[in-house]
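Have a look at this one.
The complex is shown incomplete by one protein chain, all other protein chains being positioned as in the whole.
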């Protein structure tokens, strides 16, 4: 069960109907989970922002780097041009090149892209090398293409799936998590969805309750390091500049869970708007954009903070104990005990 | 009383003896409070990292910008050269030029600086224009020089003092706050001190308890905007690159309190190390630096997060209800009710 | 006489009618020159992008930092919000606070700004402390306000005027320079204007001719340090992101003249578009922007490179030998010899 199913409410903005990144119309997610033998514990998560040809109809996008000890590809072109031209792939650290190569395959082979000679593949990762035989690089291009092909709207699988299959978060089993927020009509009615791949350390707190300390597992007591990939998509009409600001707020959501962005952390946020597209080619020399004024972005900032926070918590609630490479074992968050703690603190009635 | 005096413990790292930025040896703070008539509610806070001639013996330093809607001066030179060459002054938004001018006076007139022709004044601000007649620009150069002259080690006044005299935080009276963390000897024994000028919005949470919502005062319900200046000083030997990373963690501390870095926010962190100095002139072409390795900075990151969080909370606990310009009134945080909420949540026993 | 009057043609894009920043419709420049007694050699240059209330009708803008050893104020807010809300003032290093204070006066006192409580003053500088008694800080707020009041369209005075009164460039007398480029209608017909305050070092080359070496005055042989402030304004509809890219090209124009951005250099470019404004307040939650597509900005890049290059050369051609503080003397560029060198190289027929 997800955090909200236990009665947990994080923040003040209401969630969307699925409480998932797929609450943003058109967004699809596909995941391939590789769990083979005793040592393969990894996978692929694909996020596709809209149903068209993404290369020909690019999305405004931005990337914020919380802590840059990571291998996210595609950063500089998104920064320079303010657009995303491929789906986003998440996988493990050493499989980033494979996934990027697959994204190139995917893009080159799409109808309409016969003349494309340059593709800015965006691939994020965290390091699942504790539970997964990461040096074996078990992710293939086909896995990535399969994740893209299977991508669908609707509910998103969480926990030990896709790129989150083998990850560890706050010393417990992490994974994929998602959540969303939907602003009321008076604030534009926009949806902000988050999807995270959690693999980081710190002092876990849930709705402020110091769960990590209570359970005796936290940075400072022991060395919990690692990374978090965050994807934030909104149907609000933001340009790249304000998407970068939105992305930074997702990182604040990570901070809310007690994340510390330790030295070894690769904490990245990719923020995308689906409100309008920027065509690869155009007869007009102009892009005509109707974008939200700076004055109106703060509620979206709140939505991004909250959706990211809840997505991280969901990844923990939904993950399950796993044994993997070298017989390494990581326990799931003991949800019953956590719920007790949350009840004692009055956070869950 | 400060938050800790009520039994509140934030985070897992122990505080320094004063729980103040002045726990870092050599750091001095001086404050001038301007509370005159019905409309002047402003002031100056000066932070001096070491007792020598700061221009001649510069500190390694870095600035992180959380949200850049603010007027902090001196950014680019600190970024380019990695050094701080003046004390740090905090004041109100429209008095930044006055304070910068005073810092130039201060620097030019120090013995040994007779040939100095360039001074990178670092002045931060938040906007106290709700309680203070900010357009009247009541801060003078003399006020700034007085704050510098009075700067002293030891306990630091908090709440409605200095640059925090007229500020508003989470809808309650904000002000100056400070706190510190001291790592155990096994982690280097370093101290990290924070001093903040709180004037920002969001959904206040204290030790995770949703105080803002409980008290019916939070962003989203109403528009709470504004800024936060944060100063973090450490005696750990960090170079400018790692100081920039440390600065970013202070911003994570702000996130922990429920800050949202709204559109109108000027959220800046100035991070300084006192562990070594970089001489303005040197016979050697080299700087010889013994700096902490990347691998060893994470505990300092935690210390910065926690010290900043607690400094913000202290600013609220220590501030008092104020009536100011145009009869505007801002209530202090109702500490008794807050303490009740914290007890109910089990955060204070 | 200006460089072009000698037959010099730099680059391939045609100049505007005035070959000045004021070729961009609506742009006004005002300058106050302070040349008093034997040691005051400084001044103020004001650039006003449009004739309305700039605070209420902000211009899209961006700042690029070539080398950040300088004191430009207003950087972070322009970066965060993508707008300029005051005129741009250039002056000497130690008078930046005075000029910023004057910009606040100017803005607060404009009709319609009665409720304004926050002003992001943008003031650039270079250090004229060799010829000018810079420690005396002879620029007053009134000088700045006078420069603003006198600002006018039409030809712009160059050389030893305004903020360029006491500057030194490539070892010769520098100063204020300006130039422009106008794209043909097929490329949009846009104008790009540049205005520079030259005070930097390197190995001067004019149209590629190694004038610095020929005249025996260049970095490496001797230590020529210093800074360059560059302002680039265009009527092309660029958003902040593409203005930042345009700004960077001005820095490439500096490189074309042989500038090296030495350690002590404060090299900044402020880029502004006058094609549309962003209102301070609006009933609509949206800004509707018709901006040039990424694909169409390269000719503007060329225009910015060339206009900046020529503005720098103009500053040298128009400056005159000056004796100043402590009897320091700086010779003007020996234009006759330079013209001979240019003729010999076939650059001038």
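For clarity, chains are labelled A, B and C in written order, and residue numbers in each chain start from 1.
Note that a residue touches a chain if its C-beta (ideal position, glycine included) is under 8 Å from a C-beta of that chain, and two chains touch if they have at least 3 such contacts.
All values reported here derive from a predicted model rather than from experimental measurement.
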| item | value |
| --- | --- |
| Contact set of the excluded chain (shown chains only) | A, B, C |
| Full-complex contact with the absent chain, from A:251, A:268 or A:317 | A:268 |
| Residue of B:13, B:27, B:179 or B:240 touching the missing chain in the full complex | B:240 |
| Among A:45, A:91 or A:120, residue touching the chain not depicted | A:120 |
| On chain C, residues whose C-beta touches the chain left out of the figure | 11-13, 66-67, 202-203, 205, 207-210, 213, 218-221, 223, 225, 245, 248-249, 251-253, 255-256, 259-264, 294-299, 301-302, 305, 344-347 |
| Chain B residues touching the omitted chain (full complex) | 80-82, 188, 237, 239-241, 245, 278, 282, 284-296 |
| Absent-chain interface as seen on chain A, which is shown | 65, 67-77, 79-81, 93-94, 96-98, 100-101, 104, 108, 116-121, 127, 129, 134-135, 137, 266, 268 |
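Just so we're on the same page, only the chains that are shown with their structure count from here on.
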| item | value |
| --- | --- |
| Copy pair chain A, chain B: interface residue numbering same or different (half cut) | same |
| Approximate Å spacing (C-alpha centroids) for the pair chain A, chain B | 32 |
| Touching two or more other chains - residue numbers and ranges from chain C | 80-81 |
